[in-house]
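A protein chain is absent from this complex, but the other protein chains hold their places.
And now, subunit A:
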Amino acid sequence: MEPFEEFVRDRGEALFRYGYALTGNAQDAADLVQEALARLGDRWRRVDNHEAYVRTVMVRQHINAWHRRRRERLVPEVPEQGRFDTYGDADLWAELQALPRKQRAVLVLRYYEDRSDEEIAEMLGISRGTVRSQASRALDKLRIGRVTEEAWR
C-alpha cells in the first residue's frame, strides 16, 4: 500500500470527525475530507506535515465563501444517528451549528482541537485579534461564560 493510501486508512476517520465538528453534517464532512485528501494526494511528496496540511485545507475550504458549493443551512440540524439527548447536549450542539462558519471553526479549533489562538490565526490566515473577537462573539451567542478563558490565554 502506498504511504498516501496508508495515511487515508489510518487517519481518515479522525479527519472525517473533525470535518463533522466543522460542518455539523455528515455529507458535508465527507465532501470536505475527501476533497482535502485528494489535494494532499496530489502533493504528497511536497508536504511536510500531512495531517496538519489536510486539517488546514479543510478548515480554510470550509470557511472560504468561494468554495461553498452547498446551500447554507438555516436551521440547526440534529445529529444523524441521533444519540444526542443521551448526553443532554443536543441544544448546545444545535446552537453551535447555527453559528457563522468562521466563528464555529474558531470554537472547534480552540476547544475541541485545543489549539492556541496563535495557531488558529495561522491556520485560518487571520490575525490573533480576529481570532479573539470571533471567539468572543460566538461565546456571547452561546451564552457561555469565560470562566477559564483568562487563565488559559
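Rule of thumb we're sticking to: contacts are C-beta pairs under 8 Å (C-beta built on N, C-alpha and C of every residue); 3 or more make two chains touch, one makes a residue touch a chain; residues count from 1.
By definition in this document, contacts and distances are computed from a predicted model.
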{"item": "Absent chain [UniProt protein name; select from \"Acyl-CoA dehydrogenase\", \"Formate hydrogenlyase subunit 4\", \"WD40 repeat domain-containing protein\" or \"Maltose/maltodextrin transport system permease protein MalG\"]", "value": "\"WD40 repeat domain-containing protein\""}
{"item": "Those residues of subunit A which, in the complete complex, touch the missing chain", "value": "5, 8-9, 12-14, 16-18, 20-21, 24, 26, 29-30, 33-35, 37-39, 41-43, 46-49, 51-53, 56-57, 60, 75-94, 96, 107-108, 111-115, 118-119, 122-123, 125, 139, 142-149"}
